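Here is the structure we will look at, set down as C-alpha cells.
Only one protein chain is missing; all other protein chains are in place.
Chain lettering (A and B) follows the sequence in which the chains are written, and residue indices restart at 1 in each chain.
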Amino acid sequence: MDRIPDNRAWWLVLPVFLLVAFSALIPLMTVVNYSVQDIFGPGQAYFVGTEWFREVLTDQRLQDSLLRQFLFSGAVLLIQIPLGIGVALLMPKSGIKGSLCLILVAIPLLIPWNVVGTIWQIFARGDIGLFGWGVNQLGVDYNYTGNTVDAWLTVLLMDVWHWTPLVALLCYSGLRAIPEAFYQAAEIDRASRWAVFRYIQLPRLKSVLVIAVLLRFMDSFMIYSEPFVLTGGGPGSSTTFLSQTLTTMAVGQFDLGRAAAFSLVYFLIVLLISWLFFTAITHADKDT
Amino acid sequence: MIAWMNWTPSVAIFFAVIAGLLAVMTVYELVSPSVERKGFLPIATTRGDRLFIGLLSAAYIHLTFLAVSDVTLWVALAVSVAWMVVLLRWG
Partner (left out) sequence: MNRPARSKNVAIVVFIVLLLTPVYWLLNMSFKTNQEILGGLTLWPENFTLDNYVVIFTDPSWYSGYLNSMTYVSINVVITLLVALPAAYAFSRYRFLGDKHLFFWLLSNRMAPPAVFLLPFFQLYSSIGLFDTHIAVALAHCLFNVPLAVWILEGFMKGVPREYDEMAYIDGYSFPRFFVKVFLPMIRSGIGVTAFFVFMFSWVELLLARTLTAVDAQPIGAIMTRTIGASGIDWGVLAAAGVLTIIPGLLVIWFVRNHVAKGFALGRV
C-alpha cells in the first residue's frame, strides 16, 4: 500500500518519541559522559579523554568475552530459527488441540529470567536434577559446574528451551495468515511438501522471521540473568558473556569509565549488525 | 538535578554537533526534500540514510584509529569529515 506523504503524522508519533527519548537519550548521554572520565565517586571525576576506549579495544579479557558472545549468539540463531520453524509447521492448525499447543509451547516464555536460571540450576544437577541425573545414567560424565564444555552446552540448551517457543509462536502466527487458497493451488499443481514450504510458506514467513531473528540476536547478545544464575559465569570464565563482564566491571569494581566505554563499543557493534541485516532485508524486498 | 550526568564540555560539544546536524538536515529536508538515488553505495539512499551511514562509519573510523595507532584523533576526525562529504555528495 502506498503511503501518503504528510508531515502532520509526526503529531501521532510524538508521544512515542518523547516517551522513548526520555528513557533512552538521557541514560545514553550519561554513559557517554562516564566513558571519557575516571569516576571515583560523586563529584570526583577526572577527564581522561579517549583513554578508556584505547584500553578497551586492546583488552584481552573483553575481546574474549566478545568472541564468546558471537559464538553463543550464532549458535542460538542457528539452532532456534530452524527448530522454531519446524515446531510451527508441526503444530495443529486449529481447534482445541491448536490452542492447547499454543499455550503449552508459550510456557517457557512466561517465566521470569532468573527463575529460568533457577529451574536449570536444579534440573541439570547430577544428584537431584532429572536432566543431570539422566545424562549421567546414560554413562556420560556430565557436570555443568566443573566442566567447561558441559557448562556451555547447558547454557545453550537452556536458551534453546527458553526462546525457541518465541520463534515457534511468531512463525505459527505467520503460517496461519497464509490464505487457504494458496495451499489448494499447490495441491492442484501436485506440489511436493518441500515445494509448498519453499515457495509458499517460507516467503510468507519472511516478515515474522525478520522480527524473530532480530529479537533473538539482540536479546541473546545481552543475555545476563539466566547464565548468571545457572553458572555464575564459570567454570573459570567460560560462560561469562558480555553483560556479565560489564556488570562485574561497573558494579563490582566500580570501574564505570571503562565499562561505559565498552558498552558503547558493544552498542556500536550491535547497531551495525542490526542495521546491515535490516537494510539488506528491506532492500531485498523492494527489488522484487 | 543533573549533576549525576557528569557532563564534560567535550561530550556536550559532541551531542550539540549531532543535534545541530540533525536540525540542519531537517530544515534542509523541509526546504528541498531529497530524492532516493543510487550512488557508489550498493543501495539506493536518501540524504538522511547517507548521513546515518556517515556517522556510523565515523564512529568505526575513530575506533580503528584508537585501536591500531597512537596518532592524535584529530586525524581520524579529518578522515571522517572527508568521508562524510564524499558520502553525502556521491554516495
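In this text, a residue touches a chain if its C-beta (ideal position, glycine included) is under 8 Å from a C-beta of that chain, and two chains touch if they have at least 3 such contacts.
Model, not experiment: these values are computed from the prediction.
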Sole contact to the chain not displayed, among A:V48, A:V76 or A:A250: A:A250
Which residue among B:W4, B:Y60 or B:W90 touches the omitted chain? B:W4
Interface with the unshown chain - residue positions in subunit B: 1-2, 4-5, 26, 29-30, 48-49, 52
In the full complex, subunit A touches the hidden chain through residues 1, 3-10, 12-13, 15-17, 19-20, 22-24, 26-28, 30-31, 34, 87, 90-92, 94, 98-99, 101-115, 118-120, 122-123, 127-131, 133, 161, 165, 169, 172-178, 204, 206-208, 210-211, 214-215, 218-219, 221-222, 224-225, 242-244, 246-247, 250-251, 256, 259-260, 262-263, 266-267, 270-271, 274-275, 278, 281-282, 285
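Quick note on the criterion: only the chains that are shown with their structure count from here on.
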Using mean CA coordinates as chain centres, what's the subunit A-subunit B distance in Å? 29
Applying the document's contact rule, which stretches of subunit B touch subunit A when the two form their complex? 3-8, 10-11, 14-15, 30, 43-44, 56, 59-60, 63, 66-67, 73
The subunit A residues in contact with subunit B across the complex are 7, 26, 29-30, 32-34, 36-37, 39, 42-43, 45, 47, 49-50, 53-54, 57-58, 265, 268, 271-272, 275, 279, 283
